[in-house]
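Only one protein chain is missing; all other protein chains are in place.
Chain IDs A, B and C follow the sequence of writing; residue 1 opens each chain.
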Amino acid sequence: MSSQLETQRTAGSEWTPAEMMTVAAARELPDGATCLVGIGLPGTAANVARRLHAPRLVLVYESGTIGSKPASLPLSIGDGILAETADTVVGVVEMFNYWLQPGRIDIGFLGAAQLDRFANINTTVVGRYDRPDVRLPGAGGAPEIAASCREVIVVVRHGPDKLVESVDFVTSVGHGAGRGERERLGLRGAGPTRVITDLGLLAPDPETYELVLTHLHPGVTLEQVRAATGWELRVAEPLATTPPPTADELATVRAVERTRPGAP
Amino acid sequence: MSSQLETQRTAGSEWTPAEMMTVAAARELPDGATCLVGIGLPGTAANVARRLHAPRLVLVYESGTIGSKPASLPLSIGDGILAETADTVVGVVEMFNYWLQPGRIDIGFLGAAQLDRFANINTTVVGRYDRPDVRLPGAGGAPEIAASCREVIVVVRHGPDKLVESVDFVTSVGHGAGRGERERLGLRGAGPTRVITDLGLLAPDPETYELVLTHLHPGVTLEQVRAATGWELRVAEPLATTPPPTADELATVRAVERTRPGAP
Amino acid sequence: MGLAPETVVERPRRAAIVPLREAISRTVADGCTVALEGFTHLIPFAAGHELLRQERTDLTLVRMTPDILYDQLIGMGCARRLVFSWGGNPGVGSLYRFRDAVEHGWPRPLELEEHSHAGMANRYAAGAAGLPFAVMRGYAGSDLVPHTDTIRSVTCPFTGEVLTAVSALRPDVTVIHAQQADREGNVQLWGITGIQKEAVLAARSAVVTVEEAVDALEPRPGAVILPSWTIDFVSIVPGGAQPSYAHGYTERDNAFYVAWAAISRERDAFRAWMEAHVLAA
Partner (left out) sequence: MGLAPETVVERPRRAAIVPLREAISRTVADGCTVALEGFTHLIPFAAGHELLRQERTDLTLVRMTPDILYDQLIGMGCARRLVFSWGGNPGVGSLYRFRDAVEHGWPRPLELEEHSHAGMANRYAAGAAGLPFAVMRGYAGSDLVPHTDTIRSVTCPFTGEVLTAVSALRPDVTVIHAQQADREGNVQLWGITGIQKEAVLAARSAVVTVEEAVDALEPRPGAVILPSWTIDFVSIVPGGAQPSYAHGYTERDNAFYVAWAAISRERDAFRAWMEAHVLAA
């Protein structure tokens, strides 16, 4: 669905939905914040933000690098460039116990294979755990990143197989079954405050904590979003439109993408 | 008592009781062993051993230095020379948790303000804890050194105020109330296997774990030792005599002592 | 009196510097619990390939981030069980041999003991510290808890707060790759140092392959030093981390990580590639 949209949007447009998603994600990262950067899309957006409005964004990777300033995109979160450009590199025990666990990190920036209406994240299995249809990589650092960071931002491509009514496996808790569940579980960070897709932006309803569509990206219709969402999506009133990428934002996204290993 | 003896022994003798004690202590440290070196006398003996029969003795200090090879005696266990000459320096959390606690260290080498007949160590108070006659420095690393090293060697000057029937305060457990107490307490190292004084050597009885006099230093009489011991001292049969210091041992002790800060 | 062998680490006075074949044959037996650790950096590929050539089987493989090396070991049927927290091809996607074993039991079923990174890190730390468990904040609300019996809870005796407990990891053998060893067998590694120190200190025996033997270790910023007396065997294996990398010595072969998807997707093609490139080597 995304790829079909890709073609459709790219035709006669000066940016792709993927680029819009990256720009929208980068905008969420304030200068000077500490950000624990998950695997994949978040890494691209974080490095775009650092080159735009957030030169002092502190990038923290679960591999142990603190304050990395990579000139090119790493393929993995353990590439040498992350250590070479870091303020300091610590072991993973220290990273999780001294840096993540006490709530020192402002923003946990995560991807998801499945995300449900209460922003719970599945990166473990599609299907049953003991007889999976698709075995995914698993938890990594995500459960504790989602628990301990002051807030969490999720970046995920829109699709009915990705934004689902309820996830097959709760790897990392977003808002559980809704209001009050994070306190009940003793989770100290605020949890997911923003979900960024290639079609728009979602945020938890302040009362119910169900994800609500707050923004459509330029040129995207509400019907497209509903068709790409696995639950009866609620929509904010008024529904805003994401400001389109500026020339500077677009140039930066493309410059950063060109540094990805294996990029054309 | 020690000082009186000092004069007495020094008169017409080629070594002092303190030198004999240091030599006897150094002899207990096998080459290649790992040794956690406590404050004071143990440091001198360990550095003498390293210059004599144990060039590969691994000196570990609770300040975090592992494999220190100081050319001169440090005043404290945190002197710079211990870090400069170490194989590695670790933080104190790592030192106690990863290096001492799991039982990696062969020998814990400790001093004592009071030592009782079951080799329990007091470095906390003389008198009552809440109204002490003399407030001593306290535990430092000793309780866990005594608990976790594979064995413990104690170096203490002989005197009825130091080798006492029972200590005023058990800072670090030796053999508790005797046989079986270390297992009962879950202490995994063997505990004190040797006590070295300026008059002789003591070791726990294999049955009762009460300290027994096994050696007299050359020229020392059993009466001197009994007079300097605060309990009805049992004596091994036969009672051996410590081999006198060799010229090499004596020269090394004096050379090392001359490197002590503030030495004449 | 004396030591409790279960809980106290026994190590030789000093590491022996031996060929890799000997280091592996003297430490890893069929059925062992083996951790070949490294967090993207310094993955001990050469040592893992030696395990394959020695046809070790029924292994319990432990690793926070099982990647291509573990995909190869699993695909060749060496592993009975995997203890892990993230099993993927970093930045690329699936590990198809790992998926095939879990989804279809090919070439044999693979038991999983699954944690988060924070949990695995704390399990190694408890093992290194000689403790039976570690306390952490983690897993609350995660479906990992009902599927993993090494995750329980513990109550703070001061505040009454309920926290998470994870059991200690004590591999029979930990294998790592490092940049340097000196003639005494002291080892230095730097760059992303990951969980290697804890993995070595938690293990009953330890093997380290290194890029280079040097007369004396010159301390590097951010380095981890493992004294010779914490290691059983050191083997000099230049390039022993490829296609992973050794910071300051080799580059990560990102193109191979990308290419691995195509190599490993089909069972027969995978086996043929392994025969040609690993077993024949």
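Miscellaneous remarks
Just so we're on the same page, a contact is a pair of C-beta atoms (placed from the backbone, for glycine too) under 8 Å apart; a residue touches a chain by one contact, two chains touch by 3 or more.
Worth saying up front: this structure is predicted, and the values here are computed from it rather than measured.
Contacts of the undrawn chain with the visible chains, over the full complex, involve A, B, C.
Of the listed residues B:A83, B:A190, B:A203 or B:V235, the one in contact with the hidden chain in the full complex is B:A83. Of the candidate positions A:H53, A:K69, A:R150 or A:R234, contact with the unshown chain belongs to A:R150.
Looking at A:G108, A:G189 or A:G230, the residue that reaches the missing chain in the full complex is A:G189. Residues of chain C that touch the chain left out of the display are 130-137, 150, 152-154, 156-159, 161, 163, 165, 167, 219-223. Residues of chain A that touch the chain left out of view are 32-34, 56, 58, 66-67, 87-88, 97-98, 101-104, 148, 150, 182-183, 188-191. As for the chain not pictured, it touches chain B at residues 39-40, 62-65, 74-80, 82-83, 88-89, 91-93, 95-97, 100-101, 124, 129, 132-144, 147-148, 169-173, 176, 181, 185-188, 261-262.
The rule we apply is simple: only the chains that are shown with their structure count from here on.
Separation of chain A from chain B in touch steps, taking the shortest path, is 2.
Innermost chain of the displayed assembly, by C-alpha centre distance to the whole-protein C-alpha centre, is C. Using CA-based centroids throughout, the chain positioned farthest away from chain C is B. Remark: chain A and chain B have CA centroids separated by 59 Å (rounded to whole angstrom). Annotation: 29 Å between the Cα-based centres of chain A and chain C.
Here the spacing of chain B and chain C, counted between their Cα centres, is 40 Å. The residues of chain C that reach two or more other chains are 125, 197-198, listed in rising order. For chain A, the set of residues that touch two or more other chains is empty.
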